[in-house]
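Provided herewith is a single structure, encoded as structure tokens, for subsequent inquiry.
A protein chain is absent from this complex, but the other protein chains hold their places.
Right, subunit A next:
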Amino acid sequence: MRKQRLTLWLLLAMMVIATNSVFYFKILSGPSHEVRNVTVILRSSNVRLDFWQAVNMGAEAAAKEMGFTLNVVGPLSESDSDTQIQLLEEAITRMPQAIVIAPIMNERMRSALSKADEAGIKLVIINMSPDKLPTHVVVSSDHIEGGRLAAQTSIEQTAGYPVIAMISDNANSIVSEERLQGMQRELGGYKNSMMGVYYADNSEDRAYQIAEKLIRSKTMFNTFITLSESASQGVARALKEYDRVDDIHLIGFDSSSDEVQLLEAGIMKASIVQKPFNMGYLGVKTALNLIEGDRTDPITYIDSNVITKDNMFTTENQKLLFPFINSK
């Protein structure tokens, strides 16, 4: 009696193991790795906007390196906050492990972001001053450093006697404020180096008028620093018209194709160029670190390069100025 009972139990155990083995093996041989799921929400997904396309490329490079695929979305226009909030809300319902977002900031966006937080989605904010969203992990260009670089370049180009007229877009722009801060920090030791800050409201004509007025006023100054592309264009036009290209240095920011031509022609003496590719790459990498639970810096700064006519075709800077092999 006893021996038969044990035999029966053993047989039963073996059968259980055999059935389990079939199922377990199916489970194990299936996609056993956890699928990483990251959504990137750009400020714009417009293919014409090189900056955001480069961010996209960097994000894709990080995804490729880690061996997973991204979901990249963004509104067509850089200022379409409503669409971006809608895209964020859609992303939240899909419950990705992390969202990397370059937010167009307003109150509604703030509450949408806290919704993502509540859902337990890891958030990485890119291209946004860390002061704006202090509770989040931020990956952004260091605009203070950018401003400092611009001032430094002007000091070098004017042999230590810079007198700068700065043309910003508007007083509310945080990026411009930070750049101004950086410049002021660098120019601290140079007396009367900052002649004035002017606001052109993103209008090329307005910038042109300001530049024209300043050139005509016979004030002694030797450097224009323009904080936006439109301002660069306007000032460049004025400098060309009044033939002051050689004695008034124009230092700008970023690298649109028009600005590249200004650089090439020597009208713009230098441009401080951000690294959007690196921003996309580090944004996604930071998101992955958050998912993995690794230590992450709350703020990751991305440096900028000073590009002049002489160095614009070096291997590194070519990639910054012309990020796309298919472009132009």
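Keep in mind that, in the parts below, a contact is a pair of C-beta atoms (placed from the backbone, for glycine too) under 8 Å apart; a residue touches a chain by one contact, two chains touch by 3 or more; residues count from 1.
Everything that follows uses one rule, which is that contacts and distances are computed from a predicted model.
Of "phosphoenolpyruvate--glycerone phosphotransferase", "Sugar ABC transporter permease", "histidine kinase" or "Cytochrome c biogenesis protein ResB", only "histidine kinase" is the UniProt protein name of the chain excluded from the display.
Across the interface with the omitted chain, subunit A contributes residues 3, 6-7, 10, 13-14, 17, 21, 24-25, 28-29, 32-33, 58, 61, 64-68, 257, 260-261, 264-266, 275, 277-278, 281-282, 303, 309, 313, 315-316, 318-328.
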